[in-house]
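Note that this complex is displayed minus one protein chain, with the remaining chains in position.
Going in written order, the chains are labelled A, B, C and D, and every chain counts its residues from 1.
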Amino acid sequence: MIASILKQLGTLLISLLGLTVLTFILSQQSDTPIHPYQSDSAFIQYFEYIQFLINGDWGISSIHKRSVLKDFLQHFPATIELIVFAMILAVTTGLALGILASTRRGGWLDNTLMTTSLVGYSMPIFWWGMLLVLLFSLTLGWTPVAGRISFEYDIQPFTRFMLIDTLLHHNKYGFDAFLNALHHLILPAVTLSTIPMAIIARMTRSSLLAVLKSEYIRTARSKGISKQRIIWVHALRNALQPILTISGVQISIIMSGVIITEYIFAWPGIGKWLLEAVSRRDFASIQGGVLALSIIVIAFNLVLDFLSIYLNPRLRRPS
Amino acid sequence: MGLLQVENLSVDFQTDNGIIPAVDRAKISINAGQVQGVIGESGSGKSVMALAIAGLLSPAATMRADLFNLDGHDLTRMSAGERQKLISNNISIIFQEPTSSLNPSLTIGYQLDETIRFHSGGTRKQRYDKAQELLLQVGIIDGKRRYKEYPHQLSGGLNQRVMIAMALACEPKLLIADEPTTALDVTVQSQILDLLLKLNEEHNMALMLITHDFSILSETTDKVYVMYGGQIVESGRTYKLLSQPYHPYTKALLNSVPHYGMHYRKGRRLFNLKGSTPSLDHLPVGCYLGPRCPYANRKCVQTPELRTLKGRKVRCHFPLIEDDS
Amino acid sequence: MIKLPVSANNRAAWTIFRQNKGAMIGAVILIIILILAIIGPWISPYDPARQFTNKILIPPIWSPAGDFNFFLGTDDLGRDILSRLLHGARLSLQLTFTVVLIAALSGILIGAGAAFLNQTLRSLLMRIMDLLLSFPSLLLAIAIVAIIGPGLPNAIYAVVIVLIPQFVRITQSSISDELNNDYVMAARLDGASSLRLLSHHVWPNITPALTVQLTFSFSTALLDIAALGFLGLGAQPPMAEWGTMLSESRAFIQFAPWTMTLPGLAIFLTVLSINLVGDGIRDALDPRLNR
Amino acid sequence: MPNLFTAKNLTKSYRVSNNPLKKSQLEVLHGVSFSLNPGQTLAVVGESGSGKSTLARILVGAETPDSGQLFFEGKNILSKKHKFEWFKNIRLIFQDASASLNPRITIHQSLEEPLKNGTDYNATQRSDRIAEVLEMVGLRPEYAKRYPHTFSGGQRQRIGIARALLLRPKVIVADEPVSSLDVSVQAQIINLLLDLQDRLDLAYVFISHDLGLVQHFSDKVLVLNNGTQEEYGPVSDVFSQPKSKYTLELLDASAGYKKPE
Partner (left out) sequence: SPEDSDLSEQDRTQDLLVYCSEGSPDSFNPQLVTSGTSYDATANILYNQLVTYKPGTTEIIPSLASSWEISEDGLRYTFNLRQDVSFHTSQVFSPSRNLNADDVLFSFNRQRLSSHPYHGISGGRYPYFTAQSMDQLIKDIRKVGEHKVEFVLTRPESPFLSILATPFASILSAEYAGQLNRLRHPEWIDSKPVGTGPFRFERYEPDAYIRFKRFEDYFGDKERVKNLVYAITPDAAMRFARFSAGECDVMSYPLPVHLRVAQKNDLQVVQTPGLNIAYWAFNTEKPPFHDAKVRQALAMAVDRESILQTVYDRQASLATNPIPPSSWAYNNNVKKITHSKRRALELLKEAGYENGFSIDIWAMPIQRAYNPNARKMAEIIQQDLADINVDARIVTYEWGTFLSRVSRGLHHSVLLGWNADNADPNNFFSPLLSCASAVNGNNYANWCDNRFDELILKGRTSSEQSERKVYYDQAQEIFKQQTPWLTIAHANNSVLVQPRVKGFVISPIGNINFEGVTVGQPEAGQSQNKSQASHEVTH
């Protein structure tokens, strides 16, 4: 256990080192230096840069003249809200489809689901998002085109999570604002969740099939345990472990996807902010955004590692 | 009174390379409290036969039987659900690899408790007590501690005991043990076998022991089935069958292993069958042993039937009876 | 006794592959796309940059307003979409090939080289690769493009850099898996040198894994290049790159949807067929995985 | 006249903890010694994990012991100054023949490897030698063109033996060469090994946990218990008058299962 924690910490250090070197290089691209360095040597400047970062000074965006860290924190909740919602969608639907397919193995339902998931997996989401907008927003008018909420709801940003903020405005708008915000989330979330959903469905299916072949499932069957119980209690728990391990990959897929999704749906989150910064060559924001997003990815991976240690007793308590 | 009677049990596997007849017209009968053995080389269909009896075949398998009587019920006339219920109430099975037969992410206690709940129910407290009692019965003294542990924290021998405890929780009339000791160390092997025999006596639980080892069979069983290529080639009372095999294959099996304690001159060649075990998707015509058999002649291209000879069943055109007169 | 993979040789793998309906459909589509990409410049009706200023935004011929001279219609500059798609196919596939080739070569070299490193260095290298792997690919590409500026060559570097770690990882891990095998020890005991061990004994065994990785990085590379083009960070107009065409057509999504659907469909079909083939190859090479 | 192959006080330990702060060593072998002459068979027996395979790997040069000496025809082959070519003199037969054959290259290619590295034969000479050895182990020369998975377990083990014989070694270390085989095939391989010993005057180090086989096959026996050498001597002596308790237990357990009364 201690060994694995040490290993994690080592990885973390290397990751942060590599990352800060990258963002340091990024920050050096700026025409106007984003931090007032004392030294001329790039090597020492790097350490000064780290010092600045630790002190919470991530620079001032060259265009909007705002603090990068503050800007990031302002945009971040929108992204998180989208990601969390999409992830919930992807995980629940993906798991359900995967389980369904694995129990109907080889049947038409299985084949249909797996073909669909391959289609979803191959979907260029920038196109997919546009198709969805074209169909549901512009042609059918079922969903809004962009934004997080209709403007007739004047929502004071307390948490900047629109779903929460709308609930805090409950006495003003009732649930209308909340539902409206949810309505705005649907299309972006569907777009973003498509690929992870497909991956999760496929993974669940194959992992579940592998587990269902294992000897301990045979043991469970010999005890006369019902099929449902075998799947939910005995198989799924073990089948989820490989799925959890690829969640690290998922988060990077999601992070890439969220940039595109925000761009398509004018979602005022980090991705759009970052793209804007790139197109305006606002290096202070670029380095800050890349740094912050990566730290989140790293943190997520770390949490994931601990989670899989927790879920897998073999890793938790080595014999 | 027969506990289990199976006649002409066949199991086929549907594979990409065609149909594999893993078990071919097997005939088995076990009485309550009896200990029987099945021996045969790897791939001869022992495990598949056991799984077929325990109703645990994978969906790729199709199973047929002319007669399948368990505890007085005719299973061939039952719906799948009823059959499964009856089987799981009467037959328990333990496998070669105890550690992989237990769910790695659930505690021993949970798995045991679940089994008890499904079979006898009871309150949580009652089930816990029952579990502790079972663990004690299979010789696990620190049951309280083990209850909370995961399979990977236990040694193979302990896991096998847990498997047995779980099997006992179902209070089966027949316990099938599929090579229960092969994966274990020599010293542990005998402990497990002792335990199984003890349980057989105490609970009057019939035992079907699948193994490679003649010495185990000779010590424990009343009756032995010898399998080759999915078929039972010889069966009969253990002592007689071992001391005087009728089937050339049984004889080869017995003679090809130098047994410790039988004094050989160093360098003496062992008796062996030429060639190797045929794979089930390319079985020879007629007698499956034919191409390897030193006694074979032209007649062996015809499929031999299971014959009854002096209280034994043999599937051979030229049983080795003449030798013993 | 370990059961050997059915596909220990390639003929068996091909047999399995051929039985896989999806994979065969994918292969057929892919081959058609490849052929179109190769002969595209000859069969395309017009120069992809040629502007028919009085034929702007003509819908494809199945629409009543279609024009038979422009099978798939025209874009906002009056350029023939079919011609642009055909040239785009060549461009996109060429780019993808280049990217994957460079990434695969360097990744495999680094991964194989890692086998000769000592334990500490190797695990350091692998940590770095893991870091790069866990990095969102688009974010990495954006960071790289931000440093070296937008444009096609830079986007290509970015995608290459994104892909390399995958190859390093898979090469390294399959090599180290293989090195644990008895037959490697057997070859070593036969007196084979390390280099010979890698090239003659390990290499043939890791090619299946690499092949699978190769096909999947094709789809990744294609998608990433298109995504960068779409975000305006990759190929720049008037290049007939699919992603760039898609992004140019966003403005017409409502009234000339074909300018958007067609390039997107091209990307999608290509990626789908590559993935179908990739799936098929994976199943054929490692039948234990998914059957 | 020195012995052909002598081991003195071999020890080996592995680092087992991957915790960088805590280094713990697992002693796998401590003080193993024996000697062997041409035509002789030394059996190594012991429970699982007692270090048998580790010893085998040391003997064939796949691993270096932490201390101890190994003499081959009087030379200390562990010392750096003799550039000892292990693979020409001491060969290993693997327990799992299928795992020791590269599934993606033909038998011919596999068998060519030692010839390429150990001789200056040209291609025809190599093919001839391969054919010769294949015949020696009872296989048809044209089998060389096939891939490993087209053979049965017994045939594969024969190929493994052929590979060991190619360079005309003097010592063959066989790590449980028959335990993965069907019983009826085991006997064939044992017989083959005995035949070869007679013909080529080979010395065997024969690792097994089947004492019946050991008794049948060997001249000397070395009993390993958790890496320590419990017993070493002629088979007849050790088996009839075991000195250590461990050996006795081992012998008891091997005598077959006895029903408790």
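Basically, a contact is a pair of C-beta atoms (placed from the backbone, for glycine too) under 8 Å apart; a residue touches a chain by one contact, two chains touch by 3 or more.
As the structure is a prediction and not an experimental result, all values here were calculated from the model.
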Chain not shown, its touching partners among those shown | A, C
Among A:Gln74, A:Asn111 or A:Thr245, choose the residue that contacts the chain missing from this document, as touch is defined above.
-> A:Gln74
Per the touch definition above, residue among C:Ala12, C:Ile25, C:Ile56 or C:Ile147 touching the missing chain = C:Ile56
Give the residue, chosen from C:Ile61, C:Leu125, C:Ile253 or C:Leu269, that touches the chain omitted from the document.
-> C:Ile253
Touching the hidden chain, out of A:Phe161, A:Trp273 or A:Phe300, is A:Trp273
Missing-chain contacts on chain C, rising order, are 49-51, 53-54, 56-57, 76-78, 149-150, 236-238, 250-255
Chain A positions in touch with the non-displayed chain are 31, 63-66, 71, 74-75, 78, 133, 137-138, 141, 144-148, 150-152, 154, 156-157, 172, 263-264, 266, 268, 272-273, 276, 279-281
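Rule of thumb we're sticking to: only the chains that are shown with their structure count from here on.
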Chain pair with the most contact pairs?
-> A-C
Separation of chain A from chain D, taking each centre as the mean of its C-alpha atoms, in whole Å | 54
Chain B and chain C have mean C-alpha positions lying a whole-number Å distance apart equal to 52
In chain C, residues with contacts to at least two other chains | 1
Sites on chain D at which at least two other chains make contact = 153
Given the complex, residues on chain C that touch chain A span 22, 124, 127-128, 130-131, 133-139, 142-143, 145-147, 150, 219, 223, 226-227, 230-233, 243, 246-247, 250, 253-254, 257, 260-261, 263-265, 267-268, 271-272, 274-276, 279, 289-290
Given the complex, residues on chain B that touch chain A span 51, 54, 56, 58, 84-85, 88-89, 92-93, 95, 97, 100-107, 114-115, 118-119, 150, 152-154, 163, 166, 170
In the complex formed with chain C, which residues of chain D make contact?
-> 60-62, 85-88, 91-92, 94, 96, 98-105, 109-110, 113-114, 117-118, 147-149, 153, 163, 180
